[in-house]
Structure formats: C-alpha cells, structure tokens
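One protein chain is absent from this view; the other protein chains keep their places.
Now for chain A:
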Amino acid sequence: MSALPAPSTTAGHPEAARTAASEGRAATGARVEFRSLRRAFGPTVALDGLDLTAEPGELLALLGPSGCGKTTALRVLAGFEQPDSGEVLVDGEDITPVPANRRDAGMVFQSYSLFPHLNARDNVAFGPRMRGVSTAERHATAGELLELVGLPDHGSRFPHQMSGGQQQRVALARALALRPRVLLLDEPLSALDAKVRLTLREEIRRLQLSLGITTIFVTHDQEEALSMADRVAVLNAGRLEQCAPPAELYERPATPFVAEFVGTMNRLPGRLTGDGSVQVAGASLPVDGDIPAGRGAVDVLIRPESIGVTADPEGIATVVSASFLGSVTRVLLDLPDGVAAKADLPSRDATELAPGVRVRVTPVRRPVLVVPVRETTAAPEAAAPGDKVDA
C-alpha cells in the first residue's frame, strides 16, 4: 500500500472541489476556515478580524505587503501562534487549542529548515518516527516521497551536501510524510535563485494538483501567487481585501488597494461627470465599483495595457522612455501638470515612440476604479513582530 495520499481528480480546482462536495464525493484536502482571527503584537495588529476560507484541494495564496499578517495567519494555522480571538477550523473542527505537534498540517519554511544532523531520508522519516512508525515503513515512505520530489538518489545526503532547491524539495517531502490534511508553504521559494524558483514552483503546483491536498501558500511575489494559485487572498493591515481567482483579481480588483498592489497601475487625474462616468485624458470612461459622491476631481486607476498611445505632433503627452520587453514595449509618458503614466503597447506598434515624441493618449473604454484624490493606499512597510521579513 502506498504511504502517500491518493491523487485526486478534483484537486486544485475550487469549482470542481465544490462540485465534488455537493455531489457527495470527498476531495483529498480539507476545508480550512479562518474565523474573525485577531492577533496583535503589542501595539501592532497583525490580524484584524481575518475571515477566509480555503476550499478542499485548492491552492490558496496569501499575498500582501510586509506586515499585512499573511505569515501570522499561516503560523496561527500551524499552531505556532495563538490568536487573541477568533478560531481556525479544519473540516469544521476547531483546532485553535490543538498544540502544533498534533495538528494535521505539513509546513515548508522560508529558510532551509532541514535537520542538519540527519540525511535526507531521515529528515523525511522524522515525522513518522515521532509517530512511532516502524523503521522499515518510514524508510519506505521516505523513499517514495524522495522519488516524488525528484530526489530518489539523494537519501543519504546531508543538508549541507545539497543545494537550496534540493533542500526545499526534501523539506516538501518531509512536510508530506505525515499525510497532512493541509500543506502550508511559507515563502518556500524566496531564498532560491530565479531559475530554480521558477522550476520548483511549477513542480510544487504539479505535486499539489496530483495529491489534491489543500495548500496555503504565503508569498509577497505577485507573479508566484498569480501563476500558482487557484485563488489569491490579498491582505492589508491584517484584513482581507479580496479573495478571488488570479484573473478576477487583476481584471476586477475589489478595492483601490488591490488595484494598486496587484500588477502595475496608473493613477491619473480625472473628473466625475455625475452620470456614472469619469473624464480622464480626454475620454469618458464608465466607473466600476463605488463612486465618490458628487462631481469633482478624483484619481482614476487605469492599467498600462488600457492606455492607447499614438504618435501625434498635436498630442498632449511626451514620451519619456520606451522599454522593450519582448512582445510588449512599456512606454513612460509625461502628461500635463507633471503627471506620469505608463502604457504597455504591442512592440510592433511602438517603433515610432522614441523619447521626446509627442503622442496622443487614448484610454481604452472599459470600467475603471476611481478614488478620492488625496486618498492614500500605500502599503504599510513595518512588519509585525510575529511576521518574518515579508509577512
């Protein structure tokens, strides 16, 4: 009998998982709920009434700036932090008072956390050993898991004999050795170089899909979150701003914070017309989301790819620079009144846009978010004491 969880056909897709649940078919992963979690470190509030649910079998990314509470939330789930109030439920069971060593959650840490005195096989077998599993059985489990993470021949190597990527693979295998209901990933790729990071994140995703284990992944890297996760939960100042699939998060941000935090966003001066639209850069665009009362000046949030640029000697803007990024060229524009804007254009359409060229700016007609002019949505910089570098 395999020591590993059976692969799930519904894993990794919330809709599929929900459908499976409604049809009475159990997904491999567990449902995880954070209910009104609050955690403060002295005067710093790391979690301020966090409500969030991870569906069975899905990969949920917690994304946010430093100090937003994402690592604290993960540590509360792992049992390393106790919330001041609120509760954590796994499959409906309140695990808040359960000590860390009795929670059914495997964790991969940001720093290399392998036990230096044990080789890779014994590291993976450590959890089963603590549970009193026989030597033969735990070595068989370790062998299977090392094969699963692509290191079948590295069992006898010690951590200092392995690269960072290999160590994190072993850490992943170790986290899976106790067949946890939830897999917790605390920025497992942040210490790796770019190439290894890219490879490993694809492998983690494939592994998670294969095993169908509910996975919560903390990261401050938007690209990682958007490329790996079924859903991304954006946290700010200990609160949930939005939890949505990556495309929805990017295309339809629920709040100005999400709009500015996820991807690149222009903040252009505009004026509300009173009929649900806003005048910006000579165009009238429909407003999405909340509309500030009355008419008046507002800031309009527009993605770089939603700004059209055409060379025009009579244009109001000037090209400051153009950066070739492959299929896309990013053009930095100088608008009247010292306003700067970025526009992403197909590179074939940007050949004439040299620095100093006068251009006409035409926002694409699609709903935009508006915010009051003086509203500050900058991300907090200070990290909570309980959070690590990124939390």
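Going forward, contacts are C-beta pairs under 8 Å (C-beta built on N, C-alpha and C of every residue); 3 or more make two chains touch, one makes a residue touch a chain; residues count from 1.
As a working rule, contacts and distances are computed from a predicted model.
Engineer: One chain of this complex is missing from the view, so tell me which of "Citrate lyase alpha chain", "Probable septum site-determining protein MinC", "Nitrile hydratase" or "Binding-protein-dependent transport systems inner membrane component" is its UniProt name.
Structural biologist: Record says "Binding-protein-dependent transport systems inner membrane component".
Engineer: Check each of A:Ala105, A:Ala244, A:Val319 or A:Val370 against the chain that is not shown and name the one that touches it.
Structural biologist: Counting the whole complex, the residue in contact with the absent chain is A:Ala105.
Engineer: Just one of A:Ala40, A:Leu62, A:Leu185 or A:Leu207 touches the chain that is missing; which is it?
Structural biologist: Selected residue, touching the omitted chain: A:Leu207.
Engineer: Quick one: say which of A:Met130, A:Leu325, A:Ala340 or A:Val373 touches the chain that got left out.
Structural biologist: Answering carefully, the residue with contact to the hidden chain is A:Met130.
Engineer: With the missing chain put back, one of A:Asp51, A:Glu147 or A:Asp290 would touch it. Which one?
Structural biologist: Going through A:Asp51, A:Glu147 or A:Asp290 one by one, A:Glu147 is the residue touching the chain not shown.
Engineer: State which residues belonging to chain A touch the missing partner chain.
Structural biologist: For chain A, the residues touching the absent chain are 2, 4, 78-80, 99-103, 105-107, 109, 111, 113-119, 126-127, 130-131, 144, 147-154, 158-166, 169, 171, 174-175, 177-178, 196, 199, 203, 206-207, 210.
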